[in-house]
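One protein chain omitted, others in place.
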Amino acid sequence: MSLARDMITLVAVSAGAFFFLAGTIGLLRFPDTLTRLHALTKADNLGLGLVVLGLLPQAASVRDALKLISVWLLALLAGATVSQLIARAAREARTTR
Amino acid sequence: MNIASTFELMLAAVVLGLGIWTIAVHETYSAAVGFVAYGLLVALIWVRLDAVDVALTEAAISGGLGGVLLLGAAARLRHAELMVAEVPDRLTRVSAAVLSVMTAAALVGAVLWLPDSAPTLAPEVVANAWATSLTNPVTNVLMAFRAMDTMLEKVVLLLAIIGVWSLAPDTAWGGRPGPRHRADPNGVLVFLARLLPPAGIAIAVYILWTGANHPGGAFQGGAILAAMWLLAVMAGLTDTPAVGRRWLRLILVAGPALFLVVGLGGLWFGTAFLAYPTAQAKPLIVVIEVAMIQTIAATLGLLLTGAPERSAKP
Amino acid sequence: MSGVNVFGLYAAAAVGLGLYGMITSPQPLRKIIAFNLLGSGVFLLFGVVGRRGAAAGIGNDPVPQALVITGVVVAFSATALAVALLLRLSEKASSTTLSSGPAGRAGSDPPGH
Partner (left out) sequence: MSDFLTAAVGFILAMLALGLVSILRGPGDEDRMMAAQLIGTGGIAALLLLGTVTDVPAAIDVALTLALLATFASIAFVKKGLSSLEADAPRKTEDR
């Protein structure tokens, strides 16, 4: 049982780390603001989600597990809305520049 | 060198890099952005130092609210600051560098040569925890053993807000601080500002409540409440209140006033100023904290919005 | 324990950096930011020393922790007051330098109105 839990953690956290890697490569390599924003919000939010998924089997209680999930939900909400606002700011800056 | 200490080196390096960026970067707006990132990341160091109460405070007050305060000022001073070109001469910079390096070296010496097991008050705090029946040692120190410090700190907050308000120009005396924000009522920002504050308020109340036995408390919860209120203000959902309002002033003094009343009650009924009767210690502390979270949230939020700028009458 | 010393060394570096920035930054706002960095270094020094005082099942001496929490709030109040003074100064004098050089060169109105 403990082994199975550890396996889930191992796989999910590794996958999460991979998405953080992908997001960072995107940030470093993509040419302009909008594509970099895309790399940041999509890949990193998925990475955080997988890390949360991997930590769920290690959580001490149901309450901790629920809090972990709400951390991810908050991050998703922030990613979805803030990225739009930043993208608009970027477009405005490009048209007025 | 094992994995754990490599991670610590890396965390210290990231935070140091942000610190250097904050001091060295040319533009003030970028420095303020760097400082926000710095303040949020320092919370990780505090978690590693096993001081979660401080981690919460640093993340909420220092990084979040303090960073945004500096950022707002940087945005408003942007045009004025570009004009300033008087960089200090070489001699000043070199002597400043020498002084800074010497100070840092002295502190490094202190860190390295002070005894590794420092004298500690932790056992005494634990031994006296029965007096309040709270199990979070930091809350015990803040609210009971050193309650005087915490009460005076509320007075400092009050003095700061009086100082900020007294900078208002005559035309806006007692008026509303900050500009009136507007946003598309069907837009993304308003959507977020309607959705996030309920969750934020629930989390703030949870942080206040859990502070009795686990890390948390009125400061951290109050800072979250202030951030949620400012979010609604930035989305144009609500306006800042005119600072001359009586209800507002009542909220601002409620926390320290209740603290003072309880303290004088200790002098009257008990043995000393701020001495809680043991049986009622926990309810009294909870009542003070509930009053304080409102005062703290209002004070922090209003400190961020600054001096009144618009007349109270629209 | 050696790992925690890394943060002690970093805290000393932050104090040095903040001090340097406070002396050499020409803009007052940068001085305020540097002051906050210096403060953060001092708080971390408290944290490292408190970590060494871990005892009785508590990972960090609660008394310095409480002092740091109080310190963070007081530093925030001081920063808010300093920023308000600075904004008012820039409105009044249209210049944010602290030196007595020729004032009135900078833009008169803060943006955002």
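All chains are identified by letter, namely A, B and C, in their written order; residue positions are counted from 1 within each chain.
Just so it is clear, a contact is a pair of C-beta atoms (placed from the backbone, for glycine too) under 8 Å apart; a residue touches a chain by one contact, two chains touch by 3 or more.
This one's a predicted model, so the numbers in the text were calculated from it and none came from an experiment.
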item: Where the missing chain touches subunit B, by residue; value: 3-4, 6-7, 10-11, 13-14, 17-18, 21, 25, 29-30, 33-34, 36-37, 40-41, 43-44, 47-48, 50, 52, 55-56, 59-60, 63-65, 67-68, 71-72, 74-75, 179, 181-184, 186-190, 192, 196, 199-200, 203, 206-207, 210, 214-216, 220, 223-224, 227-228, 230-231, 234-235
item: Interface residues of subunit A (partner: the chain not displayed); value: 6, 9-10, 13-14, 16-17, 20-21, 23-24, 27-28, 33, 36-37, 40-41, 44-45, 47-48, 51-52, 55, 58, 60, 64, 67-68, 70-71, 74-75, 77-79, 82-83, 85-86, 88-90, 92-93
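Methods note: only the chains that are shown with their structure count from here on.
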item: Chain pair, most C-beta pairs within the contact cut-off; value: B-C
item: Rounded Å distance between subunit B and subunit C, as computed from the means of their C-alpha atoms; value: 12
item: Averaged-CA centre spacing for the pair subunit B and subunit A, given as whole angstrom; value: 27
item: Numbers and ranges of subunit A residues touching at least 2 other chains; value: none
item: Per-residue overlap in subunit B, given as positions that touch at least 2 other chains; value: none
item: Touch list for subunit B against partner subunit C, complex; value: 4-5, 8-9, 12, 15-16, 19-20, 22-23, 28, 31-32, 35, 38-39, 42, 45-46, 48-51, 53-54, 57-58, 61-62, 65-66, 69-70, 73-81, 83-88, 92-93, 96-97, 99-101, 103-105, 107-108, 110-112, 114-123, 125-127, 137-138, 140-142, 146, 149-150, 153, 156-157, 159-160, 163-164, 167, 169, 179, 219, 300, 303-304, 306-307
item: List of subunit B residues in touch with subunit A within their complex; value: 188-189, 191-192, 195-196, 199
item: Subunit C residues within the subunit B interface of the complex; value: 1-21, 23-27, 29-30, 32-34, 36-37, 40, 43-45, 47-63, 65-70, 72-81, 83-88, 90-91, 94-97, 99, 101, 105-107, 110-113
